[in-house]
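Yeah, one chain of the complex is gone here, protein chain that is, but the others are all in their spots.
Letters A and B name the chains as they come in the text, with residue numbers starting at 1 for each one.
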Amino acid sequence: MESPLLEVENLRIYYKTASLPVRAVDGVSFSVKKREVLGVAGESGCGKSTLASGLLRLIIPPAYVAGGRVLYRGKDLYNMDDKELRQIRWKSIAFLPQSSMNALNPTMKIYNQISDVIKAHEGKKPDSDLKNQVISLLRSVALPSRISQEYPCNLSGGMKQRVVIAMGMSLNPELIIADEPTSALDVVVQKGVLEFLTDLKEKEGSSLILVSHDIAILAEVADRIAIIYAGKIMEIQEVMELFDEPLHPYTQGLIDSVPSFSRKTIPRSIPGLPPDLRNPPAGCRFNPRCPKVMDICMKEEPKFNEIEPGKFVACHLYQ
Amino acid sequence: MNKHALKFPRRLSTLKFIIENKKILLGLSMVIGWYLFATIGSFLSPYHPKKTGDCPINLPPSWEHPLGTDPLGRDIFTQLLYGSVTSMHIGFMAGSIAFTVAAIIGLVAGYHGGIFDSVIGVITEVFITIPSLAILLIVAAVIGRIEVPTMALLLAVFGWAFPCKVLRSQALVIKERGFIRLAKLSGAHGVEIAVKSILPNMLPFLGSWFAFVVIGAMEAEAGLELIGLGPQTIVTLGLMLNWAMKYTAFTRGLVHWWLPPALVLMWIFIGLFIISFGLDEIGNPKLKEK
Partner (left out) sequence: MKNLVEMKNVTKKFSLGGIIGRKYVTAIEDFNFYIQEENQRIVTLAGESGSGKTTITNLLLGFIKPTYGEIIYRGKNIWKLKGSEWKTYRKEVQAVFQDPYDSLNPFYRIDNAIVEPLRKLKVAKSKSEAVKLASEALHDVGLDPNEILGKYPHQLSGGQRQRVMLARVFALKPKILLADEPVSMIDVSLRADILEIIQKLQKNFELSCLYVTHDLSSAYCISDEIIVLYLGSIMEQGNFEKITKDPKHPYVKMLISSIPQPDPRKRWQFRARMQDIEDARLEKLVGCKFCNRCPEAMPICGQKRPPLIDLEEDRKIACHLYS
């Protein structure tokens, strides 16, 4: 068994507020193997974005880490000095935040933005080498070389997103964490961007953590999927098994609520609303909305267990 | 419960919101506090701020005369009190005129657009680029002794342009918001949308700029008075400084004479600034709030 690339152990990230802290990520554990696409599915407010930025310690106050570890190749990212962490960021692990296409500097040409990233991590290089590297990066995301001389405002959303992906790939990271990389994109462009991201798995051997609210795109590209609800992971399974036989009722509800071309009728929503993370329900956080709720669900929180090899679930139905 | 809901729009809760903000509270207490103190004080003061020979001349600070007296025998502290009230009156008057004009024109220009907007745009640019203080000085010098209302008007003339431009941009931004489309779909027309839908959402912004406009007006007034181009008929803080200058209080180190008016002006400006920052805070979180 190959050792995992990234291991998250009981990570807790909370937000300070005037009253109780918001428990955005409340005891999350999972691992990512090499050459794998792990999908993280969850709806708004479930903590998935906080988790994504928290993996690389990219959280800013009022968010703070309340506990847990994130091990990259065995080293705890939360227990190393800034210098070492900076080396790992971008070079080994790249992070593409939500709406990252808006993070491009509007006053700099694309060429300079990409080359800056390269120079910052690989030191000085002769200009011709740098230029070749930038052009080949752009080509790998199917952008013509003339793009390097453009400013972000002249590019469409899809093009900007691809530029950001190119920047993320520039240092050949082993792991890419992408938070909703396609949410504002047209459907055809979305497919292209997802294909590029997953190509990295084949070509470079990288792994990808793909965070999204759209379980359909995860069905298309992920190898395994983790389902997050109210700051906790409810289920992790291989993608085929998750869709064939979802374990957790929330997973089932999520799959049932997604429209698809295979059924002409309106799907079924999950009744109720996600809980307030300052004061989540006692016991299992999904219990107010769960169609299979039992007495114990309202008192005791279910443990997150591996009930069979590769199948993880936090639900009293399996305990 | 439903019936009540229809009777009271946002006003009451907005007021509460405003008072809860620490900055606004601080600023308001600074400005209103001093205003009340000066008003009451000027009533209670046994001295006259302008009558020469009211008191012995050139007295240093003492219990009867906390800031001493000036070479014409007037109690400086009384002058400070009367002067504060008058300066603030002029500032608020001029500020209000300037601001009202700026707000109406800015709102209409922003909402309607078209030729009206282009014309207003040119006019405001002209007013902004003209060095207003210089023109003010020239006008004041040419006209000679000007009365208080004229001065307030003059100040307003040069104070309206920049806020107008800013308020217009803000109106443009709000015009693009989704609820404006909904207002149109509900049958509302131009002016009604501008007043009922856009204006209320600009209130913090408007309040913030009002504070700035008042500061500008008071500053300009003090500046004119200092140089001797003001009405000179009533005591203002600027006039006090002018007298101090004329009687070489600066060079003679009569700190008790020239420093207090300057400090009071600063106090009021800072108070108004803090109010406008506080209003900004209220305005912005709402836009970010989701």
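A few notes on this one:
Methods note: a contact is a pair of C-beta atoms (placed from the backbone, for glycine too) under 8 Å apart; a residue touches a chain by one contact, two chains touch by 3 or more.
Source: prediction; values computed, not measured.
Between the chain not shown and the residues A:Glu84, A:Asp116, A:Asp129 or A:Glu195, the one that touches is A:Glu195. Of the candidate positions A:Val28, A:Val134 or A:Ile217, contact with the unshown chain belongs to A:Ile217.
Note on the undisplayed chain: of the listed residues A:Leu6, A:Leu138, A:Val239 or A:Cys297, the one touching it is A:Val239.
In the full complex, chain B contacts the hidden chain through residues 1-6, 9-10, 177-179, 181-188, 197, 200-201, 286, 289-290. Listed here are the chain A residues that touch the chain not shown: 43-44, 142, 154-159, 186-192, 195, 213-217, 219-220, 239-240, 243, 253-255, 257-270, 273-274.
Going forward, only the chains that are shown with their structure count from here on.
A straight line joining the Cα centres of chain A and chain B is 52 Å long.
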